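Each remark here refers to the structure printed beneath this line.
Yeah, one chain of the complex is gone here, protein chain that is, but the others are all in their spots.
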Amino acid sequence: MTATSTKPKYEIKDLSLAATGRQRIEWAGREMPVLRQIRDRFAQEKPLAGIRLVACCHVTTETAHLAIALKAGGADAILIASNPLSTQDDVAASLVADHDIPVFAIKGEDNETYHRHVQIALDHRPNVIIDDGSDVVATLIQQRQHQIADIIGTTEETTTGIVRLKAMFRDGVLTFPAMNVNDADTKHFFDNRYGTGQSTLDGIIRATNLLLAGKTAVVAGYGWCGKGTALRARGMGANVIVTEIDPIRAIEAVMDGFRVMPMSEAAPEGDLFITVTGNKHVIRAEHFAAMKDGAIICNSGHFDIEIDLKSLGATATEVKQVRNFTQEYRMPNGKSVVVLGEGRLINLAAAEGHPSAVMDMSFANQALACEYLVKNKGSLEPGIHSIPTEVDREIARLKLQAMGINIDTLTAEQEEYINSWTAGT
Amino acid sequence: MTATSTKPKYEIKDLSLAATGRQRIEWAGREMPVLRQIRDRFAQEKPLAGIRLVACCHVTTETAHLAIALKAGGADAILIASNPLSTQDDVAASLVADHDIPVFAIKGEDNETYHRHVQIALDHRPNVIIDDGSDVVATLIQQRQHQIADIIGTTEETTTGIVRLKAMFRDGVLTFPAMNVNDADTKHFFDNRYGTGQSTLDGIIRATNLLLAGKTAVVAGYGWCGKGTALRARGMGANVIVTEIDPIRAIEAVMDGFRVMPMSEAAPEGDLFITVTGNKHVIRAEHFAAMKDGAIICNSGHFDIEIDLKSLGATATEVKQVRNFTQEYRMPNGKSVVVLGEGRLINLAAAEGHPSAVMDMSFANQALACEYLVKNKGSLEPGIHSIPTEVDREIARLKLQAMGINIDTLTAEQEEYINSWTAGT
Amino acid sequence: MTATSTKPKYEIKDLSLAATGRQRIEWAGREMPVLRQIRDRFAQEKPLAGIRLVACCHVTTETAHLAIALKAGGADAILIASNPLSTQDDVAASLVADHDIPVFAIKGEDNETYHRHVQIALDHRPNVIIDDGSDVVATLIQQRQHQIADIIGTTEETTTGIVRLKAMFRDGVLTFPAMNVNDADTKHFFDNRYGTGQSTLDGIIRATNLLLAGKTAVVAGYGWCGKGTALRARGMGANVIVTEIDPIRAIEAVMDGFRVMPMSEAAPEGDLFITVTGNKHVIRAEHFAAMKDGAIICNSGHFDIEIDLKSLGATATEVKQVRNFTQEYRMPNGKSVVVLGEGRLINLAAAEGHPSAVMDMSFANQALACEYLVKNKGSLEPGIHSIPTEVDREIARLKLQAMGINIDTLTAEQEEYINSWTAGT
Partner (left out) sequence: MTATSTKPKYEIKDLSLAATGRQRIEWAGREMPVLRQIRDRFAQEKPLAGIRLVACCHVTTETAHLAIALKAGGADAILIASNPLSTQDDVAASLVADHDIPVFAIKGEDNETYHRHVQIALDHRPNVIIDDGSDVVATLIQQRQHQIADIIGTTEETTTGIVRLKAMFRDGVLTFPAMNVNDADTKHFFDNRYGTGQSTLDGIIRATNLLLAGKTAVVAGYGWCGKGTALRARGMGANVIVTEIDPIRAIEAVMDGFRVMPMSEAAPEGDLFITVTGNKHVIRAEHFAAMKDGAIICNSGHFDIEIDLKSLGATATEVKQVRNFTQEYRMPNGKSVVVLGEGRLINLAAAEGHPSAVMDMSFANQALACEYLVKNKGSLEPGIHSIPTEVDREIARLKLQAMGINIDTLTAEQEEYINSWTAGT
C-alpha cells in the first residue's frame, strides 16, 4: 500500500501490518535497555526539541526504538530506508500507525523509489542527518548546497560511510561536523563484529539451509565485520580462508589460525564466499570462472557492489531462482554459481539484521551523538569527530548494569599507582 | 661468574655457556626473518653509526638478534636486563663472547644488582634508550638530569612503560621524544596477544604440569595481553573468568563468551589466577582469604606487584618450595595458595618468554624506531610518538613475504572507488 | 486442503504447494550425493521390490530424497509425519504430485490427526517400518499384534527410539529385528552432533533474533545432540552451562571447558535453556520459578515432554504469543518465561531441521538398513542390530569422494604391521 497525497505523510507497504510490527518492536525492546534509559531521559529533558531530523537507516525493530527515542527527545524526525531490501514492512507500519512517525520505506523498492525517498528526506529540511552509508549527506552536498546552512551536523553509522565522509572532507565539501558513531568502541566492537558475525550466518542459513560444518568459507575482508564473520563461521565448523589487501590485517588473520591468500587462489577452494570489504568488485569475472560448481556467494558489506553481478549476469547462460533470496547463475563453462540476496547485505535481505542486543549500544551512540551535536551547535569544527570517550564508557556501563554484571573499580592505592611514574622494578 | 675490572666490560653468569647460547640464538633466528633483513640493510647503511645506545630488555635469544642488528647498524650498544628473573644466562654469554656486546644481566640477580646495572647503563651516556617498562628513563629523569642533553630519544616496548611515559609527560618531565613501539599494530596485536597468550600458559604448565582442561582460570585484565591469555586458556579447555575495571573491555569479554565479575566474586571460583593488568595489588589479602585450598596464582604483567605478595608473606604460617618456580603459602585458615615465579612475569621466569616469531616484528619496530629517532634528530617534538604507519605496514609485508603468503592488491578501479565518495546505493 | 476419499490416497495441506516443494527438494539434493548414488543403484537393482514400507519421518526436503530412493528401489512406500510440527507442507505436496508417493502429514496437525495417521500407516500392512522415535512400532505392538507376522523388521533413526526399543526387547515384546541406524557412526557423529547443533541454534535465532554472544546458555544433556548444541552455542559466543545425570558425560563436559551443575543451580543463571536429554520434565515448576525474568526455554530432544509445559501453563497468569513460535508465560511471581515452538523440536518447528549434508549420511544408512533387512529376511534374530561396519565405512567413503577429499591408504608394510603383535619397542 502506498499512501500518497500532495505531500505524502508516509510511503510504506501496508498499514495493516502494524500489529505484527508492534509486537516485534516490543520483543526487540527487551534486549535494548540502554536505549530505553536514554529514551526515558530524553522524554523528560527534550534535548532535541525543535530539531528537524532525518534518519536514513535499515528499517528494523531496533531502528524503531531509535526513532521512538528521538521523537521522545522532541525531534521532528522522519525515517527513510538506507537499503532497498532491508525494510521490515511491519515495523514501518507500526511506526506510522502507533507512533505517528513518517516512514518512507518499502522492502524491495526499486532504485528509483529509493532515490525519491532520499529527496523526500531532504525536502524535510533537516538540521541533523543520521546516515548509514552516507547517501543522504552525499546527495545533500551534490544537489542541495542551499540547505547546508540548515545543517547542525550528521552522524554516521558505518565504516563505509566514514570512508566516504573522509573523502568528502579531503575534497573540501564536508563543511559541517560529522559524528563518527562507527568508531565508538561500544559500536564497532559489538555491532560490526558480533552483530554482523551472527546475522550474516543467520542470513546465509535461512537462504540456503546449508550445513556450515566441513565447508570451506572464504571471507573477503578482515576488518571488524570480517573478523566477526570469520569467527562465527569457524564457530559453526567451517574451514575459513581470509582474503585481504592490508598486510597487518592479513597477518592478524594468519595468527588467528585462518588461511590467507589472494581471491584468485581462494576461488577454486571455497564452497561459500562472503564479502565484507567496503570495496567494489571484490569477486569478479575471473573468480566466478575459477569456482567449484555450485559455489555460493553473498555479501555482508554495506553496498551491493562487492560482487560484480553485472558481469556475472552478462555471461550467464541462465539465471534461475532456486530458493527465496537464492539465484543460480549457469555459466558458459557449464558450472553454476549461486548468489544470495542479489548481492545486498545478506543479514538484512534474508534475516532480520543485527540482533537488538548490539544495536542497543550502536543506537545509544546515535541518540547521544545527535544530542551532542545539538548541545554543541556552533562550536564544533567541520569534519569528522569521535564520540567522546565518556559517552562510550557510559554506554558500556549502562549495558553491563542492565545485564546484572558488576566489575572492579580502582582502589585509591591503584588510582595513585596508575597515575604515577616513579615506582618501578 | 662475574667479570669485573675497574670498568667492567660485562657482568654475566658464566662465559662458558656461550656455546649453548649461540646454538639457541641461531635457532631463534629461523623465526625472525624480518629482523634479519633489517640487520642486513643496517650492516650496509650503518644508520646508527656513532650512536651510544642502551637496551634494557629481557635478555633472551630474540633480544640477542635485536642487539646484533643494532650493532650491525653501527651503534655502540650495551644491554642490561629489564627484569631480575628473565635473563637467559647462556644468551648473555654468547653476546659477550661471540658478538662482543657488553651485557649486564644475571638470572636471579637481586634488586640491588638490578639497579646497579641501570646505573652502569646510564654511565654509558646513551643517546638512545630502548626501554622496557621505562625504568631506565625514569631513573635518568630522577637522577641524571645533566645527561638529558645527550638524549636523542627513547623507544618503549610495553603498555606499562607507555602509561609511565604519559604520566611523565603530564608532569612535564619528559623533555625528549619517545617512540611508542607498543602501539604499533605489528607489535601489540601479535606480541602482547599471541606472544603473551602462548608463553604465559607455557610458563604455568612448565611450573606446575597442571591440566588446564576443566580448570576455572581467572584472568585479571582484558587488554591485549589479557585477551591473548584468556583466548589461549580457553583454547586449552579452561573455563575462563575475566576481571576488569574498564566497562568497554568488560563487555567485550562478556561478548567473547567469558564470565565477568569482580575479583572478590572470582576469588572463590578460580583454580588458577593470572594477572595481566599493569596495575598494583590486583590480588590482595581479601582475595587470598577467599580462595579454594591449593589455588594457583601467577602474574604475566610487567611488574611483580600485581599480586600483593608482601601481605601474603606476612600472614602465611609457612612458605614451602614445592616445585621449581612454585611456592606454597600456608594461610592461617589452614588453606594454602600457590604462587608461581615469585609473582614475576611467569612466561620469562618459568619458560622462555615470547616465541621468536612475534618478537621478530616487535624488535623490527624497535630497530626501525631507533633509526627513525636518529634520522629525525632535532625535528621531533618532546612527548610520545607513534611508529609511522608505513613502517608498521612494511613490517607486516616483510613478515607475510617471509611466510610465503600472498595477499590481494587493489585494482585500479578499486583504488579509485575507495577514494571517491560520489558512488552510492 | 485435505484430500480424503473412502480410502484416502494422501492427506496434506495443499497440493498447489508442489512447485515450491519441488524446487526446495532439488536444492537439498545438491548436498545429498551419497543417497543419490544409492538411489541410482536401487533403480537398477530394485532390492525392495514388492516390499510394503512405512516411513514415519519428519517430512522435510531430505526425507523426500529418502522416500524417492525407496520408491526407486521398488518399495510400495507411504510416508507419515513423525512430529505434528515438523512437516514442510510444500514437500508433502511435491511428493504426492511429482512422485506419486502417498503422504499423510500436515504441519500443525493435532494429536488426534497424528495418531490417525499412524493408524493409516499400519493399515498399509507394512513389511518394513522406518521409524523415528518408535511410535509406529510401539503402536503396532500394542494394538496390532496380528500384523507382526507381516513384519520383516524396523529401522530406527533416533536415540530416543532406541531407548524405547531396548525397553520393548527387555519386556519381551520386540519379536522382530530392529536396525539401530542411530548408532551408525556416519549417523550419530554427524546428524546428532553437527546437524542438531547447527539447526537448534538456527531455530532459536529464527524464533527470537537473539544475540547469542554474551548470553548464558544452559544445555540439558551432553549426549551427541547435547555435545553439538553446546559446541555451536559456544561457537556463537555464548557462555554454556551443561546439566547431566551421567557422571562420565558430566566430566567430559567439564573437560571441554563448560560449567556443569544441577538444573536447580543453573536455573537462575541461564538466559537461554535448551533440553536435549530424551527424558521427561527436565525443566519443571521448581526451575521456572527460579529463572530470570524473560528467560527463554526450548527443546531439541525428540518428544515435547522435556519441558513440563503442563505445569507451566497451569500456574501462568497469562500466556501471550510474542513472535512466531514464541510464547510468553507470565508467572505468579511477576516474572515471565518464554517458550519456543511449544516445546517441540525447535529446529523443525522454527527452522528447517537438519541440513541436507548430514541427512545424506543418515538416510543413506536408512536406505541401506532397509535393503539389509530384506536381504537377510528370516536370518536375523529378533532384537536390536547394528548397521554393519562395512556399510558405515562405505557411506563415509562415498561422502568423502563426493566432497573431493582423498585420504591415505595403508601401505603393504603398514597393513602387515597393524596385524602383527611381535614388533615392539
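Just so it is clear, A, B and C label the chains in written order, and each chain counts residues from 1 on its own.
One rule holds for everything that comes next: contacts are C-beta pairs under 8 Å (C-beta built on N, C-alpha and C of every residue); 3 or more make two chains touch, one makes a residue touch a chain.
Only a predicted model underlies this, so the values are computations on that prediction, with no experimental measurement involved.
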item	value
Contact partner of the left-out chain, one of B:202, B:392 or B:408	B:202
Chain not shown: contacting residue from C:84, C:223 or C:343	C:84
Touching residues (missing chain, whole complex) on subunit C	82-84, 111, 114, 133-135, 138-139, 142, 163-165, 167-168, 171, 185-186, 189-190, 193-194, 243-248, 250-252, 254-255, 260-263, 265, 278-282, 303-305, 392-393, 396-397, 399-400, 403, 405-411, 413-414, 417-425
Touch residues of subunit A, complete complex, unshown partner	213-214, 234, 237-239, 251, 254-259
On subunit B, residues whose C-beta touches the chain left out of the figure	23-24, 26-28, 30-31, 61, 194-195, 197-198, 202, 205-206, 208-214, 232, 234-237, 294, 321-323, 326, 351-352, 354-358, 403
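Definition applied: only the chains that are shown with their structure count from here on.
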item	value
Of all other chains, the one whose Cα centre sits farthest from subunit C	B
Geometric centre distance via CA averages, subunit C-subunit A, whole Å	37
CA centroid of subunit B to CA centroid of subunit C, Å	53
Residues of subunit A engaged with two or more neighbouring chains	194, 403
